[in-house]
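Heads up: the structure comes next, in structure tokens.
Removed: one protein chain of the complex. Kept in place: all other protein chains.
Which chain is which? They are A and B, in the order written, and residues in each are numbered from 1.
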Amino acid sequence: MSESVDRAVNAMKEQIDAPTASYFSSCVHCGICADACLFYTETGDPQYTPIHKLDLMRRVWEREYTFAGRIKKWLGLSRNITENDLTKWETLVYDSCTMCGRCSLYCPVGNDIVSMVRKMREAMVASGHAPEGLRHASKRSVEIGSPMGITAKTLEAQIKHAEKETGLEVPLDKEGVDYMMLLSSAEIAQFHEIIPAVTRIFHQAGVTWTLCSTAFEGTNSGIQIGSSDIAAELINRIVDGAQKLKVNYVISPECGHAYTALRWEGPNLIGKPYPFEVVHIIELLDQLRARGKLKVEGKDDTRQTFHDPCQMVRRGGVVEQPRTLMNLVATDFVEMPDHGMMNWCCGGGGGVSANERAEPLRRKVFSAKKQQLDQIGVERIVTACSNCRNMLEEGLEDNNMDEIEVIGLSEWLAEYLATPSADAAGDKS
Amino acid sequence: MKPHDTLAEHLQSQGISRRGFLKFCAATASMLALSPNMAGAIADALGKARRPSVIWLSFQECTGCTESLTRSHNPSVESLILSAISLDYHHTLQAASGTAAEQAREQAMHDNQGEYLLVVDGSIPTGAAGGYSTIAGISNLQMLEETAKHAAAIISVGTCAAFGGIPYANPNPTGARSVMDLIHDKPIVNVPGCPPIPIVITGVISHYLTFGSLPELDSLKRPLSFFGDTIHDRCYRRPFYDQGKFAKTFDDEGARNGWCLYELGCKGPTTHNACATAKWNNGVSFPIESGHGCIGCSEPDFWDAGSFYQAISSSPADLSSAATGAVIAGAAGGAALGLYNKYKRSNAKDKHYTVTTDDMEEGSS
Partner (left out) sequence: MSALELLTWARGPALQAALVIFIVGMLIRILELLLIGRKKDLSAARGGQVGAGLRTIITRSIPVSGTWKQHLSGYVWHIGFIVVLLFYAPHIQLFKEGFGIAWPALPTSLIDVITIVTMAALVFSLFMRFTDPVRRMLSTAGDYFAWVVTFLPLLTGYLAFHNVAADYTLMLALHIMSVNLLLVVFPFTKLAHAVTFLFSRWYNGANAGRKGVRV
């Protein structure tokens, strides 16, 4: 066995826990998970069947952790994993899985299939089988502070821009406030309107908040590439920043996997609970609305829909909040078929968008989203993930549907923020 | 007895009318599953048949088979046909004893060499060099081999002769064997049953006399016409089985209503015999009709096939104790293997390869 195969096998042995063993033990090869996966439904290629992507790990489980498998191993009947296997499965595990988690909802025996893909990636990255795009993004994240190579300097420039636009202070490294806001690098680089938007919303709601120059990046390449070591390092930066600024809450940005990384994986990665709470920006906006602190005016009669980021719904549990918020203003809000829990992925989650090699496949499987959109005929898609937003824009362009506008929910909502007078009246009440 | 009388003459001399004889032939034809037209042929053949010499050997047995034939009911055609054959040797029935008896056997063997029928009841002990049972100083095994040598055919009457029966049952201390286990070069018909049904014995003899051959046999050398169906197939209570109506005890309403005795251990489904159609005691009834399940007495190994009162689908083994033991063993074994898995996993964690940015540089992909 080569060293890299050894590392892969050891990582799998480390990763296989009771739930994983139960999932492999229960799989009957019914193939129903294929129908959940957009890579299968859009290509018809059986190799994209979700459980098949985990076949190497199944083999390790059988051989190392089952009675029958041990006997087979002892009799010399089990096949060793080879370098070739790892190379072949690399594309299955990275290029054709956005970790959207639909398969985990379909499986009749109840297997959480995507949780195993996350684990499988640990073995892939440990054995040097991670795609170049993700490796580079991870390197930039660790060394520069952001997968896109964005530095605090860029952020400061955007802050200045936002302060100019809003006439309000955009707090940076302000100690003792309630909330520390994180951003995704796509937001800083492309969708920077989010900064003035939240600045105005928080100002109106009277939320005390800050950005942090050492922990502004919410995205976590470690989670995407599947390395807990790297992911933990990135989480630690956020925890350090939050502790330094003594905040009570850290806001997860409009980014799917950032929420999963920060909200659900983070404490387990660093091995201790957080000294603060994590809240998704959309969750927070809905909380503010519920407390009467988010006041809007005007109506938007554009025919529009909401695209659920996978990590926010299936893997995150934020389902109703965006709809409540949209219905504050939108008069012609329509749902896509399979919306909410069963929503189809934009095609670029789970690090696929950062993996150049996967681009042709990713563009192909956008047809799943297109079919959903074709059935409702909207002028605008609102979403809550900058990666989804990028993927949607690109996919719409590919399909000559770019008359459909794509926007982030916070940014869209900020446009309907009540005027300062109403705001002031609100403050008094 | 004049050995060269024909059967018809002999029966007439015994006061059996032509009508009674034809009735017997018709019944025999029916039992042998022959066309009714064959009754005439049987009557003709039997009428003309010479009384064959029959040597009847009794080994490890209880005489129940002979009782079945001779005493089961009023003198009948079946019992008369027994006297219609030239029964030259039979321990129980012969008047002669000692040397005279053995001489009769040797004489019959000599006079009818290659033509006599050999009937055997009882199993043959082979243990202790055949010493468990001897007659006139000759072991059963030796006597069987000697007598079988020049026989035209052998009829093994009763389960003991046919399949070993009760002496053969576990642990078989005498090394009992069936006739067909020991004799391989003669035509053998098995007429099992404990005891066998009289008309089956006479039916086989009638067939031999009529056609000069043995009836069609199954793989266990039983006449198909009598043993082709199971008791269950022909049981008048069968409809209750199909409807799922079972007597649960011998005195419940189901039992009174004549429901199926399956759950009370009836072995009818696995027993091949003609009891349900030929019946016993002059056609009065058979065990199931009397309210008791079939015990499967005509099947090989019936004595070792579990309790007579346990349903055939249930297990004679003690399942619940075995299950209890298995739970304890499984829990212990599972815990050991499970903890070993846990240890293995923590071992893998100790060997964790820490991914750093250096790994982000190199790439084997």
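Rule of thumb we're sticking to: a residue touches a chain if its C-beta (ideal position, glycine included) is under 8 Å from a C-beta of that chain, and two chains touch if they have at least 3 such contacts.
The model shown is predicted, which means the values in this text are computed figures rather than measured ones.
**Q** Among B:Glu102, B:Asp233 or B:Glu289, which residue is in contact with the omitted chain in the full complex?
**A** Selected residue, touching the omitted chain: B:Asp233.
**Q** Considering the whole complex rather than only what is displayed, give the residues of chain B touching the chain that is not shown.
**A** Residues 163, 220, 230, 232-233, 241-244, 246, 262-263, 269-270, 272, 296, 299-302, 304-306, 310-320, 322-323, 325-327, 329-331, 333-335, 337-342, 345 of chain B touch the chain absent from view.
**Q** Counting contacts across the full complex, list the positions on chain A that touch the omitted chain.
**A** The missing chain touches chain A at positions 16-19, 21-23, 25-32, 34-36, 40, 44, 46-47, 49, 51-52, 65-68, 104-112, 115, 263-268, 271-274, 277-278, 313-317, 341-342.
One rule holds for everything that comes next: only the chains that are shown with their structure count from here on.
**Q** If you average the CA atoms of chain A and of chain B, how far apart do the two points sit, in angstrom?
**A** So the centre of chain A lies 76 Å away from the centre of chain B.
**Q** Where on chain A is chain B touching in the complex?
**A** Going by the criterion above, the answer is residues 4, 7, 10-11, 13-14, 16-17, 21, 64-65, 67, 83, 87, 90, 125-132, 135-136, 138-139, 142-143, 227, 229-230.
**Q** Touching chain A in the complex: which residues of chain B?
**A** Residues 337, 341, 344-345, 347-349, 351-357, 359-365 of chain B touch chain A in their complex.
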